[in-house]
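A short write-up of the structure that comes next.
Of the protein chains in this complex, one is absent; all others appear in place.
The first chain written gets the first letter, and so on, giving A, B, C and D; residue counts start at 1 in each chain.
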């Protein structure tokens, strides 16, 4: 599906009314303008048009239609092909949803292909169109704006993960809370998926920042800013991964502690109740000659004895923290 | 065993009827065609023919007959020798079966040697013969097609491992399920074997993509596609390995939790049953002066007392989650 | 907020009374002096003045106003932009507070921007003004002095962390101490944050020490000293991280040991008390023909028997360490 | 001790009858032959002869007499000095025994010095003498043959370790087997020692394969084969190390599971036996008015009641898997 198409000259947008081909020809003729086509999950037929116009390598075209690529930057003759993973945090399930954006970048055109849910590019386009000084850098400014948006979203997702981890920490260190082992594990899974999305993007941006991608020469400082943000996210993701391991081990230690305390409490009560049983057993023996049995106050004395011993045990166990 | 042999010119196949030597001579004479011999677990004698024709280095020839090589790319004079590990997932046992494919690649010939079960090359050959535009790239296109097939299978196996891990997660987090420690461990073993097969292939493909293997110059973009897929699989395998460690630790934590809950339940019942024993013991004492014993309703009152205390304990323990 | 502003020539300070612009012009005209403006959490308006004077790149200007950057060194035309993380240890909560210092360094000016609590730069300025031989190295000497101060503080914080770890070790290996799992975990978190602040500074200083930052050419030996100190802190932080993992595992082991000892003690007492219950039960049976029941000394003999067995058990269990 | 000495020319051996010096002179004069001296744990005196003849650096000479070197390759003027660790698996104790082979390699001589048990070099020499086409490559062929033999043995030891690990896995996952914690740990120790022997050999062989050791120029393809085998062993050792960690964690999990099952079984029986005790206690009370006591079938009824409850408990606990 073609979502939007326009031609940009000197930082200003003009809609493409007629055929895409004409727009491409126009852009090619005039060195200072570029075409931006935005596609959403195109089928092969829809993509055919663009593909022919851009004379794309069949492998790149194949990648654009079917999603599930790694983040990467590839050069095919005059076209740069960039794949980005988009992330979105779903509040209801604490899940991270992964989408994909592919970008074909040439001197005078840029084609963005979006797959799956996640970051819509509409706002990016709108923001760009309001920043003519950025648009003047040509097609590369679109690549920058998309990367910037995607990495900003990474930052938001990393923040949500941080919030989740703090919640898990609270549950782990609160004796009354429900068991969160499964939640810790499932967040660990999300973090690994997160890392799979952001980590391979680092060398892509480093390539650009180091100036090895001529098309982005004039915008290197912008990409450096994005890379910087990405490295920050990357550090957070690594820390999150390590924290989740630690929180699980801490959980193990606290479970052990809890079990020991329970065992102490249980056996303290068992001891307190075992005393009357044993004493009563003794005075339940049927010996003929047991003088205490005939004492007038034998019974209350034994009850007092039992109560005293049990009471003493209770205070003693309470004092050393078992009860 | 010679499985298939043919000569390919301009993207079209012709069978080799006569002697292999003649076909090789023909290919050598005509710069635009190449011979493809497919072998399956050849013995030394069978391989002798090919070896002489290709003037192979004795070490390479030895490697081809006995399997158990590491994935690698080696250059001997004019011949490239590539070893690939093939993987197949066995549904019945959840085992990963490892096979091997060796490829000798020259300017005008390609010899594929397959060992063990796993990916048959028949379909690869058939698919290639239906893609003359690919075949036109010469012998290197065969290497590409085999690598592509092998790495595609890696992806399928990685998917099966993912499915297995999800199953194990479900069993770990389901209190009623059987213990899966042994399954987690055995999948860990499979994943390590998987990594041993795919990891050393990365530098092999990187060599080709970086253009250091002249024979594959025209197909670099195809190999880049395979490398890309391989890197994706590699990331999955690493994540699987890490997930399996985490799932085992989560399993440990849940076992501790389970044990604590069992202990609480058990001792709750022990407490409930200890109360009647203790009280009955007291009224079983043989003191002469125990007025309650002579009360008309002494017995039912004690029974009610016992029931009340036990009932109170039950409700109390039930409320704080021990029972 | 402009905290301080001055012009330094030949190692001597003169206050800037009039407009900043004039001072900048003066510094630019006279090759041997430089302007130092100190800002604290400037808003965009306050920063506007400086930004125009220095002709800063909009991205760098944006970074300076909003904090939360990674430690980094960036070059924009004639300006070096350095971001440092400052750390302060809060005694009351054992927390590490993170602040930020940004530095814009040119041939004839230096602008320091401080965000958040943490290291004030007043003492740094004062110390510098008392070291004219250092100030003679020009604006770079300010960057050095700030880095030196920041890294010195890292060393102090690392020392406090070390003290905390020693305290945790003591608590872990002291059987009577309260559970410190949560403290270990929270210190682990602080150490990860510490690492996030100091680790990315290493390549920044290495850049300078290797002479790739022309502006700091004359002070390379000073920066090497700072880098050296930073590497020492970095090694400590890594060791702290590893120690905290080990202390948690040791804690787990000691919990297991403690639980086992408790269990032994509990069941020893259970055994000692089970003996009188069982024996008394036997003599509580109502058989008509139980000769012992009629013995004159039957009762004291049984009491002695019970006491002997219990005493024997106690001594035996005490000897093999269970009690 | 001089084990063997010979001069090899054109792939053929001639014994050295007279003085070693003369043999060396002969080899030096005739560019196509080389001397091979084999020593076993020489004392300083014995080594003095060779040392002077080869004009060895005093440090290299010192290394050769005292063992306990790291695997390494060093160049002293015209001599290459290589140290290899030999491994042997002792079946009786499952221990890995470490020995050492040092090799001094020049253009026209090779001196092998063997320390400790392990791979004797006799068979290597014999095998080489039967492969004149290999011997023709000169002294370097001896280095190759020794490396090949040593690395082959690594493969055998790695196989034995694999067998041991499989045995440990079986014991860990078999509930009836004895505890193998100590065995796992001791195998872990062996594997670390194994890694200490084989890992530093990798860069040594890489040096040779990359052609940085001129003396081995003509045999690079042979060394590539050895390196390949070594890398395979290295991968196995790494996998073994990781597997042993996992097997220990799995062991921990299974111990926890076992303990929980035991606890459930134990407390089930405790519950079953607590029931008759409590009921019998009630009917042992001495109340005057307990009508059941006078029933003719009171006693058998209570026995039936007790048996029923215990039986019900047994079936119930059996059904939910506790018993």
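The criterion applied here is as follows: a contact is a pair of C-beta atoms (placed from the backbone, for glycine too) under 8 Å apart; a residue touches a chain by one contact, two chains touch by 3 or more.
Small disclaimer: the values here were computed from a predicted structure and weren't measured.
Q: Check the whole complex and report which displayed chains the hidden chain contacts.
A: C, D
Q: Among D:280, D:309 or D:323, which one is in touch with the chain left out?
A: Final answer for the missing-chain contact: D:280.
Q: Specify the residue from the set D:135, D:150 or D:302 that touches the hidden chain.
A: With D:135, D:150 or D:302 as choices, the missing chain is touched by D:302.
Q: Of D:13, D:28 or D:188, which residue touches the hidden chain?
A: Considering the complete complex, D:188 is the one touching the chain left out.
Q: To test your reading of the contact rule: which positions on chain D touch the chain that is missing from view?
A: 57, 59, 63, 68-70, 72, 74, 76, 179, 181-182, 184-185, 188-189, 192-193, 196, 200, 245, 248-249, 251-252, 255-256, 258-259, 262-263, 266, 269-270, 273-274, 276-277, 280-281, 283-286, 290, 292-299, 302-303, 306
Q: List every residue of chain C that touches the chain not included in the displayed model.
A: 169, 173, 221-222, 224-225, 228, 231-232, 235, 239, 242-243, 246-247, 249-250, 252-254, 256-257, 259-260, 263-264, 267, 270-271, 274-275, 277-278, 281-282, 284-290
As a working rule, only the chains that are shown with their structure count from here on.
Q: Everything stays put except that chain A is ignored; which chain groups still touch one another?
A: B, D | C
Q: Quick one: report the Å distance separating chain C from chain D, using the average Cα coordinate of each chain.
A: Here the centre of chain D sits 41 Å away from the centre of chain C.
Q: Two or more other chains touching the same residue: where does that happen in chain C?
A: In chain C, the residues touching two or more other chains are 284.
Q: Touch graph across the chains, line, ring, star, complete or other?
A: line
Q: Considering every pair of chains, which are in touch?
A: Those chain pairs satisfying the definition are A-B, A-C, B-D.
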